[in-house]
Each structure stands twice: as C-alpha cells, then as structure tokens.
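Below: one structure in structure tokens.
One chain of protein is taken out of this complex; the other chains stay put.
Here the chain labels run A, B, C and D in written order, and each chain numbers its own residues starting at 1.
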Amino acid sequence: MVPVDYYIILSAILFTIGALGVLSRRNPLIIFMSIELMLNAANLAFVAFARVYETFSGQIFVFFVIAVAAAEVAVGLALIVEIFKSKKNINIDEMNSLKG
Amino acid sequence: MTTPTYTDFYTLLPYLILTVWACVLLLVDLFIPVGRKGITAFLAALGIAVTLGFSITQIGAESVGFSSMVALDGFSTFANILLLSSGLFGIALAYGYTQRFNMVRGEYYILLLFSVSGMMLMAQANDLIIVFLALELLSIPLYVLSAISRKLTSEESGVKYFLLGAFASGFVVYGTALIFGATGSTNLAAIFAQAAAGVTSGLLLTIGAALLLVGFGFKVAAAPFHMWTPDVYQGAPTSVTAFMAAGAKIAGFVALFRVFATAFPSLAPELTTILWALSAVTMILGNLTAISQTNIKRMLAYSAIAHAGYILMAFVPYGNAKVAPTAIAAGLFYLVAYAVSNFGSWGVVIALEKAEGKGLEIEDYAGLAKKYPALAAAMTVFMLSLIGFPPTLGMVGKFYLFRSALAGGFPGLALIGLVTSLLSAYYYLRVVVNMYMKEGDPEIEREPWLALTTGFTAIATVVVSFVPQFLFMLAYTAVMR
Amino acid sequence: MNSELIVFLVLSLVAIATALGMLFSKNAVYSALFLVLNFVTVAVFYLLLGAPFLAMSQITVYAGAIMVLFLFVIMLLGAENLKPSNALPWQKPLAILLSVILGVEATYLLLARARSSLSVTSPDAALNTMDSLRNMAETLFSQFLLPFEITSILLLVAMVGAVVLTRAEKGAAK
Amino acid sequence: MEFLLQPLTLLTFLPLVGVLVLLFINAEQKSAIRWTALGTSLVTFVVSLWVFSMFDKSNPDLQLEAKYAWIHVAGWNIYYYIAVDGLSILLVMLTTFLTPISILSTWKAVDERVKDFMIFFLLLEVGMMGVFVAQDLFLFYIFWEFTLVPMYFLIGIWGGPRRVYASIKFFLYTMAGSILMLLAIIYLGIQAQNTFNVPDLLVRLPDLYATGQIPSNVQMLLFIAFTAAFAIKVPMWPLHSWLPDAHVEAPTAGSVILAGVLLKMGTYGFLRFNMQLFPEATVKAAPVIALLATIGIIYGAAVSYAQADVKKLVAYSSVSHLGFVMLGLFALNAEGVSGAILQMINHGLSTGALFLLIGMIYEQTHTREIKVYGGLWKITPVFGTLMLIASLSSMGLPGLNGFVGEFTILLGAFGSKAIGSPWYAGLSALGVIMAAVYILYMFQKVFLGPAGEITHHHELKDLNWREIVTVLPLVIFMFWIGLYPKPFFEILAPAVEKLLSALPL
Partner (left out) sequence: MHLSETINTGFYFLAPGLVLVPLLGLLINAIFGKSFSEKMVGTVASLASGTAFVISVLLAYSVSINHGHTVSVPFAEWIHIGNLKLDWTFRVDSLSATMMLVVSGVGTLIHIYAIGYMHEDVRFKHEEGRFTRFFIYLNLFIAAMMILVSGDSYLMLFVGWEGVGLCSFLLIGFWYEMDTLARPSWANSNAAKKAFITNRVGDFGFLMAGFLMFWHLGSFQFDEVFKAAPAIAHESPWIIVAITLFMLVGVAGKSAQIPLYIWLPDAMAGPTPVSALIHAATMVTAGVYLVTRSAPLYTLVPQAQYIVAMVGATTALFAATIAVGQYDIKKVLAYSTISQLGFMVAAVGMGAYVAGMFHLITHAFFKALLFLSAGSVILGLERGHHALAHHGHDDHSKGKKKEAKKVESGHGGHDDHDEVFDPGDMRNMGGLRKTMPVTFWLYMAGTLALAGIFPFAGFWSKDEILLDAKLHFTSIYWQLSIAAFFTAFYMGRQIWMVFFGEARTDAAKHAEESPRVMTVPLMVLAVLSVAGGALNLPFEGFHNLGHWLSYTIGEVEGLPLNLGVAGISTVLALLAIFISWLIYGRNPLKTGQVDPLKKPLGFVFTGMENKWFVDEGYGVLIIKPFKWLSQFLADVVDWKFWHDFVHDTVIAGTYNWISEVALSRYADQKGIDAFFNSWGDFTNWLSGNVRKIQNGFVRSYALSVLLGVVLILGYLILK
C-alpha cells in the first residue's frame, strides 16, 4: 500500500530537479536531458493516477508523451548539431547575440 | 474495435484535408526542381485555399468526433478560417522573401502546412491529449522554420525557441497529469462534469490548470513566459516571424479559451486573479520594453507580447457566465484585428529588409513616406491599428476588449490596458515619425504578393473598422453555443 | 510500513539520486548515463504501477533509443565538457532558490492541501497479463485512434524537420 | 444613396471626395492640388450653408438627424447617429468656414508635399465635423481620436524645427486624456444597457442616477474621466503644456485650425457630454472648474506678456481665452453658456486671424521674434490695420466680437449660482486688462515705434489680394458678431435653455 501521494511527490521532486537543470546548466544537451527528466516525472504521475483510476487512458497518454519526446529529440538534436556546425561550440551562454 | 464514422471525418475534415495535402505535397515536392519551388508554394496555398473553402462550408455546423476528442463548432470554424487565412498570408509573405534571401525550399511550405494543421487541431481539440499533441504539431515545424535560413541568428532563435518550448511543454504535460489525477479524465467535458460534481480534489485541478496556463502563456507570449519572443522573432526569418506571431498566438488563445471555458469555469475564483495579473504584467512589460527598441522586428515582438496581454484581458472574466461569451468574442475579434495588422506590418518590414539583416532598424524607415507614400500610409494604418486608434480595426477591437473587461468588473485592468496603449503610441509613432518626418532614402523590394498582402490588410484594417458587425457577429455566434 | 513502501522508498531514493547525478555531473556523458539509470528506475515504477507495456516502452524508446542518440551527439560534438564561464553569476543561486521554493510549494500543496486519500495497491496480477495488453491496444486503436494518427504525423514532421535542418540544400547559401 | 444624401452625412464626408480626387492627382501638379482642395472645402462650405438653411432655430432639439443602426449585434447598440442642434451648428459652420481660409493661407506657405498636406487637411475637416455632429458616444470617440492623426502629421511634417517633439507631445497628451473618457464611455454603455447614443442615454441616465445604480460618486468619477479628455484639449490650466509647443511648431494653417476648431472640441465636449450626461456632478464641480478657468485666464495672460515669440504669445493667449469659455460654460446660466458658445466662435475668428496674419509676415521674414520687428505699420498699412482689428477683437473691444462673448461670460459668471461667488468673474475681469497689456505690447512692438531690424532690412510687401481675401471674411464676422450678434444668440438660445433646464440648479 503506497499512497498515490508519494508517487506524486516523487514526480514533483524529479520535475523540480529537471527544471533546475534547465535553469542552471549551460550545455544545451544537458538542458535537453533535463527536459526529458521533467517529462518523465510527469509520466510517472500520470501512470500513478492511471493506477488509481484503473483506466488505460493515463497510460496511453504517457505512451504519446514518449512518442512526442522522441520527435522532439529528433528535431532538437538536429538543431543542436546544426548550431554546432555554425559556431563550433554549443555553449548555450554564447548564444545570446539576440537580446535586449 | 470501432471504425471512424462519417461524423468523425466531417468533424475533423479541414485538418484531414490539410494533413493529407501536406503529406502528398511532401512527395510531390521531391519532383519539383529547385528553381521552381514556386510551384510548391502555389500548391501549398492551394491546399490551404481548398481547406478554407471546406471550412467555410462548415460555418454553423456542430459535431464531435473521434470519441469526442475533437469538436467542430462555431468557435473552431472561426478559428480555422482565421488560421487558414494566416497560413495564406504566411505563404504570400514567404514567397518573395525566401527567394530574395536565398532560402527557397519546398519544405518551408510543407512545414507551414503542418503547422497550420496543428493549429487547427488545437482549435478543435476537445481532449487534453489532442491539445498536447496539437501543441507539439504546431510547434515542431515552427522550431524548424525559425532555424531554416541557417544563418547564425536564425539557428540561435531556433534553439532558443525549441529549448524553451520543450521546457514549457513539460509544464503542460505535468499539468495534464495533475488534471488527470484530479478528475480521472483528459476529456474537457468530462473534466468539467467532474469538477462540477465536486468530487475531485479542487486544488489538484487548479494546479493542473495553472500549469496548463503556463504552457499556453508561453505559446501566446504572455509575461513572464514571454522572454523567448523578441529573440526568436528577431532571429527567425521575417516571413516565419510574421506567420508565427499571428498563427501561434491565435492557436494558443483559441486553445486557452476552449480549454478553460469548457473545462475550468468552476476554477474561475482562483484563476481570475492569476489571469488578471498575467494580463496586466504582459501589457506593462511588453509596452515598456518596446519603447527602447531600435530594431523594428524586436519592437514588433514586444508589441506582440503586449497584445497578448490585451487579448488575455478579454479572457479574465471567463468565469462570469453573463459576460464570458461577449468577452471571449471580443478576444476572438481582437485576434482577427491583431492578425490583420500584424501581417500588414510584417509585410512592410519584409519589403524594407535587406540581406544581412539590414533595413531592420527603425531609422531605416526615414523618408519612406516621400518615396513610397502608399507603403508608408499602409504602415501608418497598421501602427494606428496596433495603438488602437480610429479609424482602424484595432480601435474597434480594443473598444470591445475594454468593454468586456469593464463589464466583467475589472476597471483596473481596463485602465492599465488604456494607459499602456498610450505608452505604445509612443513607440508606434516613432515608426511614423521616421517615415514621415525624417529625411532618408529607403529602398524597397517590389513583390506582387507582398504588395497584395500589405494592400489587402491595410484596406481591410480600415474598411472593416467601419463595418465590424459581421465580424463581431461571427465571433459572437462562434462563442455562443 | 509494508514492503511495498520500502521498495518504493528505495527506488525513490535511487531515482532522485540519479536525477541529481544527472544534474551535477560535470561531464555530459555521465549526465546521460545517470539519466538512463533514472529512466530505468522509472520503468520499474511503471511495473509497480501495473503498466508493463509502458515500462517496456520506457526502456526501449527512452533509455535505449533516445539516450543513445544523446550520447552519440555528445560524443560527436565533443560536448562532454564546457569551458567554465561566469556569465551569469546570479543565475545559479537564483535557479536553486526558485527550484527549492517550487519543490516546497509543490510538496506543501500536494501533501498538505491536495491530499487524496487514494493509495496504490501492489501490482495486480490481472493487469500484467496479455489480456490487459490487448485491452490497451484496443483502446489505443479505437478510442485513441486519432491521437495515434496525429503522433504518426508528428513523427513524420519531426523527421522532415530534422532533415531540413541538417541537409545542405542544393543552391542554398550556407 | 439615401444615406449619403442625408444633409449632415453629406456635409461631414464631402471632404473625402476631395481626398479621393487628390489621390489621383500627380503630386507634382501642385496648383491643381491646391485648387482641388480649396474647391472641395468651398463646396463643403456651400453645403454647410445649405444645411444651415434647413436648420430650425426655434427648435431646441437635435435636428437633421441621421440615425442608422450601425453595430447592432449581441448587446451592442451602436448607431451611426449624427445630428445638430443649437449647441453645435455654429461650430460646424465655423469648421467649414475656417477650412477654406486655412487652405487659402497655405497657397505659398506650403510648397513641399502639397498633396499630402491637402489630404491630411481635408481628413482633418471630416474629423472635426464628425466630432460636432456625432450623437453616439462611440461614433464621437472615433471622430474625436481621428482628428489627432491628421493634425499630428500636419505638425510633424510641415512644422517648425521642433516639430517632431511638438507633434508627439500633442498626440500623446490628447490621447492620454481620451483614454479615461473611453473608459467612461464604455462604462456608461454597459450601465445603460449597451446604449451609446446621447439622447437615449439622457432618457435612461436619470433612472440610473435615481435608483443609485450609478451612485453619485461614480457619476463624479465619470465626469472627471470625460473632463480629463476635454480639459486637455481645451486646454485648461494646468494641462496646457502641449499647446505652446504645438502652436509654435505647427504651420500657419495648422495653428489656425488648431486654435480655431480643435480646441473648441474640448469645450464643446464639456457642453455636450459633461453637462448633459452628468448634471449633478457638473453642478458640484462648477466652482472647481471656475477656479481653474480663472487661474488659466490670469496665468495665460501673464505668461503671454513675457513671450518673445509672436506666435507663442498668441498661443498662450488661447489659454487665457479658453479660460473665459470654461468660466462661461460652468456659470451654468443662460448668459454664461451662450456667451461661452459665442466666445468659442469668437476665439476661432480672432485667434485664427491672428495666426493667419502672423503666418503671412513669417512667410516674408522667417522670424517671429517680436523684438526684431517694429514700425511695420508704416510699410504695410493694410496688414497693420487687419492685425489691429484682430488684436482688438482678441482683447474684447466693444463693437467687435470678442467683447460680446467675454462680457456675457463674465456677466454670467458674476451672478452664477453654480459658481457661487462673484470673485471668479471679478478676477477674470482682470484678465481683460491683462489682455490689453499683452496684445497692445505685441501690437506696439511689431507695428508701432521705429523700424526694427527686420523691418529695416527687408523689402517687406504689404498683403496681396489673396491674403486680404483670406483674412477679410474673418474680419467681417468680427464686426458682425460684435455689432449684431442677435442671429447667433437666437440659434443658441433654445438649445441652451433646454440644456440648463435639465441641470439640478
């Protein structure tokens, strides 16, 4: 018997860690990974709730999230690779020619 | 296993047509030689036009389909028409621009079609799953399009847009999870029913809704989720920016309207204050920061942020059943006004833009009126419309917006809106000052589609302001279900 | 305290630890590997929660495909380590502060205010059968047909996008 | 077609025909452009005479109405509703009268971008007339704001060295005022079941006030909101800071229209909207407004005297003169209000003439500094004589128009129950002395005395026929109103009486 709240708390902690990663890391790849972590945290919550309600729809939602994450990864990595080709560097802090 | 019925297809017909068309075009494009990508543009436009035609036939139709995951109603049809028109304008602006800046690619138009289809899906979404997927479907092409010119700034804007967009969609997913947790469903109607029944944990639902709001706020560029906007708008190719500024904003707002008005009216007491604050902060921040801009793309980006605030204002009283329909109708109306002026002004920007990002400083507009009086006049009309000055559509739109804010009992918000409009006059007028009151020798590109777009939007901005009732009627009936 | 709870707590600690590991690793490769561990842990949670199909998907798609892609790109770009910079000295403290606040808020809201009385029982054997998988598939292809199709389009778009971004266009200025 | 042939509609939008024609004339054909613009404005004037001939003086109500449902959807009852009554017909006439005169004055003065100039000018005329005829608040607001646009360009493109500053300041100041008014308009509309047209509001508002649906403090707030817009436009002290800039930088024709008509939009707004829609608040606020008006009168006169620039002097004198108008309006008695309305016309005539004349000499010398002139009368007697008449009219010499207005205003204010004290009128009458001080100072330093620097070194020419024709109509009206104002008062009287009878005095 694990209260569902525990799962939610866990997912919230993971989500927060992911957010912190986005905020604090300079490597876009790690930022990206942090985002994946956030999505994972959300997925965990989803599955937990799905368990509570005993429906599939929560699980299926997670399935779609995973698929979308894959799509995002494809585009995201392509972008990062591209910008590396141009800049020879992927430090996100150096991508600030646009500002003000 | 059930097979989709006719109703299912009919409900989603515009989206389906456009998606199929885009997929087919993807193949066709392979056989179109590089030098003649104009054909792709034409075919893409044709696809949108065809879809638009279907969409128009659907005015007044109402149905739900695909396990009530999507809905067809006046609201979605209104949004579809608006989005498809935006797509047309987007193509018209892109046609010459891509040629001029040496970025002619068939995929440009195909991605644009997909993005439009995502936006339409967003408008029709009746389930949070669809909302999420549609959000991604409209976003991913935009990420790519932002980076498509492959200049450094363009790529930078793409990466920024992408990372922040993904970050924001994380909140959407988490919010959806919480909503699911609270109600056991992702279907908007079911959520509403659950929430109304009062059996769920209200707070969980509220937090979920708030996190959804973050996601939508990001898409429509509401403060404090707006910060990507200026950078992305500036860095992205101008034709993409124009499309993005209108399309993404419309899609974000229609989804916001639908989701919140359908699923969360019961949360209004909590959410109203948040919406109020978002709207106020967005208007203030957008307008204030715009003042100091010297680059017209950035300035218009901040203007876009500010306008998100204005439109949000219409949405603040969404929980008040008496006011909500007119308020949301006002929001829709203003979206139209904004979209029209937006395309027009970006059209002018495109006309003046030079390679290597030259011609984008506001000073570069000096002397425009003397040399190209029609273009300057059109730009003046757009600027006035964005300020909310008669005789333009923007003025009528703002009138409605402020009215709904007042009717909803938010005079403070209306006042903030008005005062920030005054602030905005200052930076919009700066463009006018440069065009009319300074000496300069600007050069413009003469492109037929560009001219057509600016001309059409300018005339529409003025003329429709005199006969706005049909538009308002459309918006109003769209909302009244 | 029952065994399930103990398992949960242990796994939770692992998940949080791996997440933190990802967060604090200087080397991007380590980060990626930590994340893979995290994903695997989460997959175990899925199993605990009666979602074996998702657990499998998680491991194959996420831990497998996606993270390998990540690692590949990291290696390709040589982006394991970035030169230290002190561009935004206030960013990190502020970020940590905000995250802590967020965590506290979330915990408070979820534990103290939005507490649901529901709890999750041990894995139901019935759920982990082929029947349940079939049921799920049926649901997926009937009720969730549309999202499924949309996802396919989405993947197509992503593919096209990736190609557009990386392929040098003939005649296009670079 | 029936819609277009309605007299007031026709009148209001007639200049647009000229605009359309101008759009198709090559910008290089300056004289064709000038004649087209002048012709349009003259035709408009003739049409306004026709409209005037149909106006029934004895009728206190709105006349020549055109009322069409405009935006009538879902709780919106906005009408295209235009009409005139005794309060506005004279201002409409003033507009159509001053426009051709202003256009004539630009014949030589504006030589660059003539086409744009004329287009903006005719658009401005449409806006101004719309303001005076609109009877629906929404429509009014549109016209009201719209007038800003062409004027903004007139100042900003054809103005003096600091024109951009002045034009933006003009725009922002006036827009700032309008904002609060817009808020109040919308609020009114919501409270009165989505009605925006003034006659309907006048029917519904008393109930709303009586039942407390609009409590009296809210009424006061609404009054203040409208006041914000109008007071800036007037401009009432201390909101006048945009005026000297706008006037000094504006081209002559712009100054004429600005002083002649645009400022009147503010006072007219008080008359038409504040006083009718918010009667209790009007009565309550009368002493405060009278105080501000009095300060404005004295202050404007004192500041005028210290100016080194002729145009600026006249600009500040407007602050003083419009103070009189405000004082008269808020005397809330027949004498004061009628006098104030007449004074609006008078100020348009006399200040308009002053700006015209200053513009004419400026064309020759390109300076407006008072001290470089002197002894001009000797060289340009006709100019001097016309200037003298305009000056005397401006300082309120009996027999000329200014006196009739100022006298009735002061008389009304002196015995006003609403203001409640004769001191305001007494102090304001000091403004009459001060008017003599600054006007005579200006006249003396420019026209009398020994020849100044400019007068000495320039080959100055007296006014030519075109210029005389430009000013002469104004002069004729100055005498007419001064000697025989009866026809003008007759037009006002019924409407003013009706207006006042509705006030809770």
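Quick note on the criterion: contacts are C-beta pairs under 8 Å (C-beta built on N, C-alpha and C of every residue); 3 or more make two chains touch, one makes a residue touch a chain.
What you are looking at is a predicted structure, and each value in this text was computed from that prediction instead of being measured.
Taking every chain of the complex into account, the omitted one touches A, B, C, D. Checked against the full complex, the one of D:P206, D:P381 or D:G420 touching the unshown chain is D:P381.
Residue C:A106 is the one among C:A15, C:L33, C:L71 or C:A106 that touches the chain missing from this view. Although one chain is not shown, part of chain B still touches it, namely residues 159-160, 163-164, 167-168, 171, 203, 206-207, 210-211, 213-214, 217-218, 223-228, 230-231, 270, 273-274, 277-278, 288-292, 294, 363, 423, 426, 430, 433, 437-438. Even with one chain removed from view, chain D keeps its contact list with that chain: residues 164-165, 168-169, 238, 240-242, 244-245, 299, 302-307, 316, 333-335, 338-339, 375, 377-378, 381, 392, 397-399, 403-404, 407-408, 410-411, 414-415, 422, 425-426, 429-430, 432-433, 436-437, 440-441, 444, 447-451, 483-486, 489-490, 493, 497. Listed here are the chain C residues that touch the chain not shown: 87-88, 91, 94-95, 98-99, 101-102, 105-106, 108-109, 113.
In this text, only the chains that are shown with their structure count from here on.
Distance from the chain A centre to the chain B centre is 26 Å, each centre being the mean of its Cα atoms. Chain A and chain C have Cα centroids separated by 6 Å.
Here the spacing of chain C and chain D, counted between their Cα centres, is 70 Å. Annotation for chain A: residues touching 2 or more other chains are 4, 8, 15, 18-19, 32, 43, 48, 50, 52, 57, 60, 64, 68, 71-72, 75, 79-80, 82. Of all residues in chain C, those that touch two or more other chains are 110, 115-116, 143-144, 147, 151, 154, 157-158, 161, 165.
Listed in rising order, the residues of chain C touching chain B in the complex are 109-110, 113-116, 138, 141-147, 150-151, 153-154, 156-158, 160-161, 163-165, 169-174.
Within the complex, the chain C residues that touch chain A are 2, 4-5, 8, 12, 15-16, 19-20, 22-23, 28, 31-32, 35, 38-39, 42, 45-46, 49-51, 53-54, 57-58, 61-62, 65-66, 69-70, 73-74, 76-77, 79, 82-83, 85, 87-88, 91-92, 94-96, 98-99, 102-103, 106-107, 110-111, 115-116, 118-122, 135-136, 139-140, 143-144, 147-148, 151, 154-155, 157-159, 161-162, 165-166. Put simply, chain B touches chain C in their complex at residues 1-2, 4, 12, 19, 23, 26, 34, 66-67, 69-70, 102-105, 107, 110-111, 114, 117, 121, 127, 129-130, 133-134, 136-137, 140-141, 143-144, 147-148, 150, 158, 181-182, 201, 203-204, 207.
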